[in-house]
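Shown here: the complex without one of its protein chains, the others still in place.
Residue numbering begins at 1 within each chain, and the chains themselves are lettered A, B, C, D, E and F in the order written.
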Amino acid sequence: MSGALKRFLPMFDRVLIQRAEAATKSKGGILIPEKAQGKVNEGTVVAVGTGAVNEANGQVRPLAVAVGDRVMLPEYGGTKIELEDKEYTLFREGDIIAKIAQD
Amino acid sequence: MSGALKRFLPMFDRVLIQRAEAATKSKGGILIPEKAQGKVNEGTVVAVGTGAVNEANGQVRPLAVAVGDRVMLPEYGGTKIELEDKEYTLFREGDIIAKIAQD
Amino acid sequence: MSGALKRFLPMFDRVLIQRAEAATKSKGGILIPEKAQGKVNEGTVVAVGTGAVNEANGQVRPLAVAVGDRVMLPEYGGTKIELEDKEYTLFREGDIIAKIAQD
Amino acid sequence: MSGALKRFLPMFDRVLIQRAEAATKSKGGILIPEKAQGKVNEGTVVAVGTGAVNEANGQVRPLAVAVGDRVMLPEYGGTKIELEDKEYTLFREGDIIAKIAQD
Amino acid sequence: MSGALKRFLPMFDRVLIQRAEAATKSKGGILIPEKAQGKVNEGTVVAVGTGAVNEANGQVRPLAVAVGDRVMLPEYGGTKIELEDKEYTLFREGDIIAKIAQD
Amino acid sequence: MSGALKRFLPMFDRVLIQRAEAATKSKGGILIPEKAQGKVNEGTVVAVGTGAVNEANGQVRPLAVAVGDRVMLPEYGGTKIELEDKEYTLFREGDIIAKIAQD
Partner (left out) sequence: MSGALKRFLPMFDRVLIQRAEAATKSKGGILIPEKAQGKVNEGTVVAVGTGAVNEANGQVRPLAVAVGDRVMLPEYGGTKIELEDKEYTLFREGDIIAKIAQD
């Protein structure tokens, strides 16, 4: 993990995600031109916030995802974050659609 | 159940649903052209989230639907999810209209 | 009660209602053309949800209407539901205007 | 009180009101043409709901108006209800401006 | 106090106010034409509601203004109320800007 | 403090502020034309409300600013109040940006 990433501490319920690489070849082995690769809605959690603050009672609930989790992301939303020339995306915990268990 | 489906763990109050197949023949036995088949608002629950978080007290309430339940869906809404080339739809628990008890 | 109707279990605070038939004759006995019959804002409750979830404390309150109740409906709103070729309308409990006690 | 009115049980915080008759003569005794009579913002409560549900704790608070109370109504709002050819107006308790004590 | 005013009981957090008369002469004694007198944002409380209902716990808090209090009103808002040909303005307690202590 | 100011009792979380005078000379001693002086976003608290009512539990929290405090104001907002020909601005406590401690 890069230095900048290790020092990046998301606030509250924010989660930093590294999107999975888009497939460059179709299942039939045909090269997919970059433009047609489209955005991948899966990724890996690389940093998590300190917890979700409950607006009603002020308690802090730990987040339901952890570093290393593979997750499915919504089609839209998220904030681009660049750390040491690498691109990540920042989501709120509540926007993450699902966790994808390991094989 | 496919591998990808088994590993798909919806977050919180999200529910993954496989829509029922549209009828291809009318009751009179006449073939219905695909275009006229329209969307089916029924389906089966194939994966459920970890529970609905109560905004006021932070407690997590288990969802009122379970895997295998047949449900009626609203006309609109839901997010398309593709897993191993099969199409599913993701709804929030609160958007599901009704459960359809087995015969 | 039809099979489909018996198996239709509305979620939470939803209520399924069968609208009363529009009067086909005026009080003076004159036939009212279908177009002029207009929508009837009364109906009978045919299925009720499991209860209204209180957003603040998560408790579930039983609904204030029951199967068989005659009710008055708002001018607009409601979702059309077709079960075995019969048309019903789905309302939220909070949208029902009044109960109409039996004679 | 007519049969239909007696059987009309408003839900929750709804209040059924019969508007006072518009004055047909000015104080000087001059006939006011119907068109100029305008809507009267006063009326009498003829049916009250079962109570206002508190969204936060689910408790039901009895309504602050009762059958027979004379009340002042807002300029706009309210739903027209016809019972046995007589016209009433349905308001939410919170929209009623004031009670008018008897002389 | 007129009969109608005495019988006017505002609901909940509503406050009935009689606006102060606009000054008809400038400080230098020059007559101000009616059109230029503008609206006066001060007035006297002539009737108060039964109390403000707390949405969260249903408790009723007595209002912070009482009959006879001189108050400053916002530029806009308020509902015109006519009682026995006299004009008053109805405000919500929360809209009143300030109380003006007696000299 | 003028009589009118002393008698001005803001309601709840409202705070009355006297804006600081705009500098008429630049640091280099050059006269700034009135039009170019712009609005000053600093001022002194001259009257405070009785406290902020907590919407959820109805409790009243004393305000975090007191008479005499120097404060920084937002660029926009606030209501103009004229008392004995002097101009003040009324803000809600929550809109005040910062307190400016004395030298």
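By our rule, a residue touches a chain if its C-beta (ideal position, glycine included) is under 8 Å from a C-beta of that chain, and two chains touch if they have at least 3 such contacts.
Quick caveat, the model's predicted, so the values are computed rather than measured.
Participant: Checking the contacts here: which visible chains does the omitted one touch?
Facilitator: Listed by label, the shown chains it touches are A, F.
Participant: Which listed residue (A:I17, A:V45 or A:I81) would be found touching the missing chain in the intact complex?
Facilitator: In the complete complex, the chain left out is touched by residue A:I81.
Participant: Can you name the residues of chain F that touch the chain not displayed here?
Facilitator: 54-57, 59, 61, 64-65, 72, 74-75, 93-94, 96-103
Participant: Over the whole complex, note the residues of chain A touching the chain we left out.
Facilitator: Its contact residues with the unshown chain are 3, 6-12, 14, 16, 47, 50, 53, 55-58, 79, 81, 90.
Everything below uses one rule, namely that only the chains that are shown with their structure count from here on.
Participant: If chain D were absent, into what connected groups would the remaining chains fall?
Facilitator: Taking chain D away leaves these connected sets: A, B, C | E, F.
Participant: Where chain D and chain E touch, do the two copies share over half of their residue numbers, giving same, or under half, giving different?
Facilitator: different
Participant: Using the average of all C-alpha atoms in each chain as its centre, how far is it in Å between chain E and chain F?
Facilitator: Result: the chain centres lie 25 Å from each other.
Participant: Measuring centre to centre with CA averages, how many angstrom lie between chain B and chain D?
Facilitator: Their C-alpha centroids are separated by 45 Å.
Participant: What are the residues of chain A that contact at least two other chains?
Facilitator: In chain A, residues 56 touch at least two other chains, as defined above.
Participant: Have a look at which chains touch which and call the overall pattern line, ring, star, complete or other.
Facilitator: Basically the chains just string along in a line.
Participant: Could you list each pair of chains that touch one another?
Facilitator: By the stated definition, chains touch in these pairs: A-B, B-C, C-D, D-E, E-F.
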